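Up next, chain A:
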Amino acid sequence: MHTVDIIVGMLGSTIRLSIPLIFTALAGLFSERSGIFDIGLEGKMLASAFASAVVAYYTGSPWLGLLGGIGVSIIFSLVHGYASITARGNQIVSGVALNFVAAGLTVVLGNAWFRQGGRTPQLANSARFTEIEFPGADAAREMGFFGKFYAEVISGQNILVYLAFITVPIVWWVVYKTRFGLRLRAVGENPGAVDTAGISVIWLRYRAIIIAGFLCGFSGTYLAIAQSASFINNMSAGKGYIALAALIFAKWKPIPVMFACLLFGFLDAFSNFMQGKSMPLVGEVPVQFFQALPYILTCVLLAGFIGTARPPKAGGIPYTKER
Partner candidate 1 sequence: MGLILPFEERENNILGYQQLPKYGRNGVLDRQAILDDAREKIEKYDIRPPNPTLKTANFSGGNQQKIVVAREIERDPDILLVGQPTRGVDIGAIEFIHRRIIDMRDSGKAVLLVSVELDEIRALADRILVMFAGENVGEAKPDADEQQLGLMMAGIAS
Partner candidate 2 sequence: MNAANAPLPGWVTFFLMPLLNLGTALLISGFVIWMIGQNPFEALSVLLNGALGSGMGIGFTLFYATNFIFTGLSVAMAYHAGLFNIGSEGQAYVGGLGCALVALALDQYVPWYVTMPFAILGAAIFGAAWAFIPAWLQAKRGSHIVITTIMFNFIGAALMVYLLVHVLKPAGAMSPETRGFAAGGQLPNLDWLMAMFGSRLGPAPLNVSFIIGLVMCFAVWFLIWRTKFGYSVRALGMSKTAATYAGIPYARTVIITMLMSGGLAGMMALNVVMGSADRLQVEFVGGAGFVGIAVSLMGRNHPLGILMAAILFGILYQGGAQLSFMMPQITRDMIVMIQGLVILFAGALEFLYRPALVRIFSRRQSLAEA
């Protein structure tokens, strides 16, 4: 294989592996910026993956599948919201619980409906989000590095990939340039002040949570009906937690979130590539090292050795209106 092929191939798979992280981390951004910890990202991702696969299977439409994924993800969000905003329960526990519910419920329903051990039936290509070929991609493939880059990284991705990269600046704009964004950032730091200003803390946080569910719906859908062609047991496989790590690594900021997700996606792609190969000087690096690297990096960051990561101040604390 040529070096060019390897690099382009790696970049392509970095992008593909980053997409679910980007959607999920941005979802977490809305939730955590509003002061609601969201350990349940993983579960939402899994539930929406299942829902999108089921809906896409019955309707044959990927767009309806996406809608189904988003809907279920928002329902999970609302349960989390009810527990942590209205009932003032423990947000971590609620997140852990929803992860368990999602892991169990998807397989139980899948098994009951399709009898394939929890998997959903293979989808036809028409029911999936498939690769979009850009004009001239075929011709460009033969034209050196940039041509290949155009053909296999820029072109040839499915619609959700492009959507993910469009979402990043939109989220940035919403968080930093709109009134809602200002209030969102404020409510995660000092809900009391927001309340004093006559803005409902509860409604604000519910909106943040619903947006989180909405974005998570994309990541689950991507897993089930864009990257693969069916739902598989536990197909999120810890990606929700990696996204959480990326969110923290990016210090809860939208543009850095994208880069953190790309970095973690690259680590994933690199470890796949390196499996069984040995590196110069160090020899064979175990794949587990790359799997742990995102978490190690995040801990190093949290320790304040590379800048400081300070979570929203009111995160995790239920808001009680003073009487």
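Selection criteria: all candidates are chains of the complex that A comes from, given by their letters.
Quick note on the criterion: a residue touches a chain if its C-beta (ideal position, glycine included) is under 8 Å from a C-beta of that chain, and two chains touch if they have at least 3 such contacts; residues count from 1.
Since the structure is predicted, the reported quantities are computational estimates derived from the model, not experimental observations.
Enquirer: Considering only this complex, which of 1 or 2 touches chain A?
Expert: Answer for chain A: candidate 2.
Enquirer: Please output the residues of chain A touching candidate 2 within their complex, sorted ascending.
Expert: Residues of chain A touching candidate 2: 37, 39, 79, 82-84, 87-94, 96-109, 111-112, 118, 233, 238, 241, 244-245, 248, 286, 288-289, 291-292, 295-296, 298-299, 302-304, 309, 311, 316, 320, 323.
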